[in-house]
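All protein chains but one are shown in place.
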Amino acid sequence: MDNSEELERVCVFGTGDLGRSLGLRLLQAGYGVVFGSRRPHSSSSLLPHGAQVLGHAAAAQSAHLIFIAVQREHYDFLVPLANQLKGKVLVDLSNNLKKNQYPEANAEYLQSLVPGAEVVKGFNTLSAWSLQNGPSDANRQVYICGESVEAKQAVIAVAIKLGFSALDRGFLSVARELEDFPLQLFPQWRLPLRIAIGLSAAFFFYLLIRDIIYAYVTQSKDISFRIMVSLANKVCPIVSLIMLSLCYLPGVLASFLQLYRGTKYRRFPDWLDRWMLCRKQLGLLALGFAFLHVLYTLIIPIRYYVWFKATERTNRTTQFDMTTAWRGDSYLSLGILGFGLYVLLGITSLPSVSNALSWREFSFIQSKLGHLTLLLCTAHTYLYGWNRFLSSSTYKWYTPPGYMLCLVLPSVVLLLKLLLITPCVDRTITRIRQGWERGADQRNPKDSQPLIP
Amino acid sequence: MDNSEELERVCVFGTGDLGRSLGLRLLQAGYGVVFGSRRPHSSSSLLPHGAQVLGHAAAAQSAHLIFIAVQREHYDFLVPLANQLKGKVLVDLSNNLKKNQYPEANAEYLQSLVPGAEVVKGFNTLSAWSLQNGPSDANRQVYICGESVEAKQAVIAVAIKLGFSALDRGFLSVARELEDFPLQLFPQWRLPLRIAIGLSAAFFFYLLIRDIIYAYVTQSKDISFRIMVSLANKVCPIVSLIMLSLCYLPGVLASFLQLYRGTKYRRFPDWLDRWMLCRKQLGLLALGFAFLHVLYTLIIPIRYYVWFKATERTNRTTQFDMTTAWRGDSYLSLGILGFGLYVLLGITSLPSVSNALSWREFSFIQSKLGHLTLLLCTAHTYLYGWNRFLSSSTYKWYTPPGYMLCLVLPSVVLLLKLLLITPCVDRTITRIRQGWERGADQRNPKDSQPLIP
Partner (left out) sequence: MDNSEELERVCVFGTGDLGRSLGLRLLQAGYGVVFGSRRPHSSSSLLPHGAQVLGHAAAAQSAHLIFIAVQREHYDFLVPLANQLKGKVLVDLSNNLKKNQYPEANAEYLQSLVPGAEVVKGFNTLSAWSLQNGPSDANRQVYICGESVEAKQAVIAVAIKLGFSALDRGFLSVARELEDFPLQLFPQWRLPLRIAIGLSAAFFFYLLIRDIIYAYVTQSKDISFRIMVSLANKVCPIVSLIMLSLCYLPGVLASFLQLYRGTKYRRFPDWLDRWMLCRKQLGLLALGFAFLHVLYTLIIPIRYYVWFKATERTNRTTQFDMTTAWRGDSYLSLGILGFGLYVLLGITSLPSVSNALSWREFSFIQSKLGHLTLLLCTAHTYLYGWNRFLSSSTYKWYTPPGYMLCLVLPSVVLLLKLLLITPCVDRTITRIRQGWERGADQRNPKDSQPLIP
C-alpha cells in the first residue's frame, strides 16, 4: 500500500500462526502492520501481503503498540530491546499448555523482563482461527488487564476496530486468571456430571441386586442379559427424573428462603448459589438421560427376548382389560408429551435461541413449562407404578423398586411449588421480589426505600 | 485507580442489581463511574471496585451522562436536584411490571419531572444478567429514543464502547413502545398457536365422534381408551400437515398476486403480510406436531392393546399380500424421509444456523426443500389412505375420515406451486421480481425504470 504512512501503525512480534492471523486482521481493519523479526529477509514470504518486516529494534521503534505473539520460553529476546520498548504498550497474547506451569503469570513475567514498558494481557482467549474468521457470538468478548489505564484504553480501541468488545478486568494480577481461561474444561459441568454418574452407579447396583441377583438367588434363574437393555432402561429414566427435580429444587428453596427472611436483599448461602448456577447443566443432562430412555423404550419390540416371549404366549387366553388399556395408553401419552416439552426446553437453552428471547419469554419457558414438564414426567412415573405401590410382592428383600425411590424428590418439588403458587404466598413472594421488606417500615425506617441509593 | 481523573466520567443513580451491573460494565469498558447515593457511606460496600460514591447532587455535577437505574415510583427524589441536572443527559433504564401500568411512559414522566434535562430512553431491554455477561447475538442491539440529537449521540457512543449497537428509534413518544418491549410474550407466536389449538380441538372432536362415539352407538363397543394414543396419533399428523401447507400457502398466493397485478411494486394486503410474517412459527409448530406423531407411531408396538391383539390373531391364516407390503413399506419410508427433511428445515431455522447461511442458501433450503417436504408428507398421507378413498364403508355417518380432510389444503398448495414452476409462468415471475412491470412501457413511460430513484 503506497500511502501506509498515513495509517496508524501497530507492531507484531512473532510470525507463527497467531502472529500472522493477527497481522492479517489488523491490516484488514485498516492498520499499518510491522512485523518484528530476527531475520527480516527470510521470514517475509509467509507473512500477509501489505505488512512490513523489520528487525526487532527497528520494528519496536516504528509503533506505540506491540503485540507479543511469541511463546513465553522465548521472551528473553526482549531483554536487550529494553531501550526501544520503554514507554511502549506490550500486549501479551500468550497461553500455557497447562495450569500452574510457571510460578507467575506470563504477563507478569514479561513485565518483570521489560519494566519500562506497559504490559497489557489480552486477546489470549482467541485462537488464530477465530482471529482470522472474525468474532462470533461468545468469542466476541476479549478480556484485558494491566496496570496502566492509558495502555488499556489503547488496546480497547484496537479491539473495537477489529470487531471485538474488550472488557477491562483490572490490574495485571488478574493475568493468571485470564491465562487459565482457555485451559478450562467444562468447569460448570463438573458437579452435574458427578451427580449424574453417582446416581447412575448407585441405581445400577441397587437394581442389579433387586432384579438380577434376586432372581438368581431365589429362583436360580440367570437373567443377566437384561443388564444391557432392561436395566439401562430403568436407570436412565430414574436418573433423568431425579436430575430434573434437582434442577427445579433450588429455585423453590430460594423462594422459601426469601419468604422466611422476608427480604430479597440478603445473599443466599454459597451452596445454594452454586446449585442455582448449574441448573441449566442439570437440566440438559436430565434431557440426555430422557433421550436414552426413549430410545431404549422404542427398541423393546425388536429385542430377541421380546420376540421369544411373543412366540410363547400364544396359547394363553386372557380377557381384554379396559383399565389396563387406559392406564397403559395414558402412561405412554404422558411420557410422550413430557418428552416433547423436555426437548422444547432443551432447544430454548441453546445460546442462539435463548438470546433471541426477551427475559419474560425465557422465564416463562424455563419456569412455567419446566414445572409442567416435571409434572408430566412425574405423573408418567406414577402411572407406571399404578397399583403396585400397595402390593407386597413389589418389595423384594424389603426394598422398594427404583421408580418408587425416584418419585420422592419430584413429588416434594411439585408440592412445594404448589404451595408457592397459592394466591396468598404468591402475593408475598411477588412483593418481596419487587423490593418490599417485611418489618422494614416499623423497625428500620432508613431501609424502607431500598431501591433509592 | 489512581489516574481516573483522566477518564471520561459517567454517573449511575441506583445501586440495585441493574445499577451495579451497569457500573461494573462501564468500569470495564474504561469509563470512570460515579454512583449517586442518598447515603454515600453505607452503600459503597456492595458496589463494584473502582467506582466512586457521592451524594446525589455531587454525583450529578461530576458527569454529563447520568444513568437512572431506579424504579419509577422513586423518581420524585430527582425533583430537588433539578438545578444540578439542568442540561445533563438522563438515560432512563426503567421497565414496568405490566403494560399500561401508568398513563404515560416512564421516560416521559421523568422528562416532566426534570424539564431542564435531556431524557433519553434506552438500555431497558437488557437485563442485569446480560449487562454483566456481555452482549450476545440478539441482545446486542439496544434501542434508544429521545428529543435531543446530541444527547442520543452521546448515549450511542457509550453503547458502542460497551459492545452494543444502538439504534435511534425517534422521539420520546416512542418510549412507551420501548418500555413494552421486554414485557411481550411471544407476540409473533400467538396467531400460529391459536391456529394450532383451534385445528387440534376441531379435529379431536370430529374424530371422537367418527371413531369412538360411532363405535359406541352403532356397535355398542366401548373403545374410549383409544383417545389417549390412537386419537392423538390421528390429530397430530393431520394438524401438522395442515399447518405445513399453511406455511407455504401465503408464498404461493403472493406469487399469484404479483402475477395478476403484473408488478412487485404494490403492497400486499395486510392479512397476507401478517400471514407471511408468521410462516416460520407455523412451520415450527407443524414440526412439533410431526415429532409427536413420530413418537406416538413408534410406541404402537408396546401398547397393551396391540399386544393383546397380537395374541388373538394366531389362528387366522392369511395370504401374504405383496401390494400391501409395498404400500406399507413405501408409506413408512416416505414418512421417514419427510420427517428427516422436516427436522433439517427446523435446524436451519435456528438463529445461529440461519445467520450462517447466505441468502441464496437460506431460500434454497426453506423454499425448495420445504416444498419437497410438503410433497413427501402429502404422498405419505395419500399412501395411508390408498384405496379406501373409494370404499363407501370409509364414510361413517357420511363424513370423510380425517386424513382425507387434511389432504385438501396441501394438494392445493402443491398444485399451485406446480403451476408456478412451469417454464412460462416462472419466466414471468422472475422478470417481475427483477423489477419489470407489465404494461409499464406503453402506458406509463415514467415508471419504466423503477429502480432508478
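The chains carry the letters A and B, assigned in the order they are written, with residues numbered from 1 in each.
Here is the rule we use: a residue touches a chain if its C-beta (ideal position, glycine included) is under 8 Å from a C-beta of that chain, and two chains touch if they have at least 3 such contacts.
The model shown is predicted, which means the values in this text are computed figures rather than measured ones.
The residue from B:N100, B:S220 or B:Q434 that touches the chain not shown here is B:Q434. Of A:F203, A:W275 or A:Y296, it is A:Y296 that touches the chain left out of the display. Within the whole complex, the absent chain has one touching residue among B:L7, B:I160, B:L183 or B:M276, and that is B:I160.
Note on the undisplayed chain: of the listed residues B:L46, B:L97, B:V149 or B:I197, the one touching it is B:V149. In the full complex, subunit A touches the hidden chain at residues 1, 3-4, 6-7, 13-16, 19, 25, 27-30, 35-39, 43, 49-50, 70-71, 74, 77, 97, 125, 127, 134-139, 160-163, 181-186, 222, 224-229, 232, 288, 291-292, 295-296, 298-299, 301-305, 308, 310-311, 314, 350-353, 355.
Hidden from this view is one chain, which touches subunit B at 137-138, 140-141, 149-150, 152-153, 156, 160, 165-170, 294, 297-298, 300-301, 310, 313-314, 316, 318, 320-322, 324-326, 328-330, 332-333, 336-337, 339-340, 343-344, 350-353, 355-361, 364, 434-435, 446, 449-453.
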